[in-house]
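Now for chain A:
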Amino acid sequence: MPDVLMLACVVMAATLVVGLVPMVRSTSSVERMLTAQLLGTNGVGLILLLAQILDMPALVDVALVLALLAVIAVVAFTRRSGGSERA
Partner candidate 1 sequence: MNTLSWSFLDILLVIALVLLAGAALRARSLRQSIILFIAFGLVTALVWARLRAPDVALAEAAIGAGLTGALLLTALRNRPSEESRLVSNNGMRWGGRWGNVAITVSVSLVALGIGWAVLYGMNDTQSGRLAGQVGSALELSGVSNPVTAVLLNFRAYDTLLELAVLLAALLGILSLGGGRATHCTVDPIATSLRGWLVPLLILTAGYQLWVGAHAPGGAFQAGALLAAAGVVQHLAGRAHAGLPVGAVLRVLMVSGIGIFMTMGLWTFLGGRGFLAYPQRWAGELILLIELFATLAIAVTLILCYLGSEPERRRITPAGSKP
Partner candidate 2 sequence: MEVDVLVLSVALPLCGALIAVAWPRRCEVVGMLTAFAVSVAAVLTLVQVLVVGALQHEMGGWTPGLGIALRVDILSAVFLVLVGLVVLASSVYATGYFGQPREKAHFWPMWLLLLAALNALVLSSDLFNVYVTLELLGLTAVSLAALSGQRAAIDAALRYLLVGLLGSMVYLAGVALLYLGYGTLDLPAIATQIESEPIAWLALCLMTGGLLLKTALFPLHFWLPPAHANAPAPVSAVLSALVVKAGFYLVMRLWIDLFPALLTPSTGLLLGIPGAAAVLWGSWQAFKAERLKLLAAYSTVAQLGYLFLGLALLFQLAPGPTRDVLFGGIVLMALTHGFAKAGLFLAAGMVQKRSGNDQISNLGGMAQRMPVTTFTIALAGVALIGLPPSGAFLGKWQLLSSALGLGQWLWVIVVATGSMLAAAYVFRVLERAFAGSSQPDAPVAIAREEWPALLLSAIAAVLLGVGSGWLWPLLGNDI
């Protein structure tokens, strides 16, 4: 069973790295931000898997915090680029 989890972990990490490529290469900020959010989701999943494999329930809290706070960056981002700001 741990082997399966471990494998899933590696696969998720691989998708994370693959996901970086458009992020680094793309020219549009919005696209980058969306990819960053996708990475966030990916990261939350990865941490949850690690919590199981390393037998560290505390990592579930990390995933929770990560998920909660990723929202703020998005809001801060959309707010600045949405054109609502003329100050």
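Behind the choice of candidates: all candidates are chains of the complex that A comes from, given by their letters.
The rule we apply is simple: contacts are C-beta pairs under 8 Å (C-beta built on N, C-alpha and C of every residue); 3 or more make two chains touch, one makes a residue touch a chain; residues count from 1.
Keep in mind that what you see is a predicted model, and the values were worked out from it rather than measured.
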item: Chain touching chain A (counting every copy) in this complex, out of 1 or 2; value: 1
item: Interfacial residue positions of chain A with respect to candidate 1 in the complex; value: 2-3, 6-7, 9-10, 13-14, 16-17, 20, 23-24, 27, 29, 32-33, 35-36, 39-40, 43, 46-47, 50-51, 54, 56-59, 61-62, 64-66, 68-81, 84-85, 87
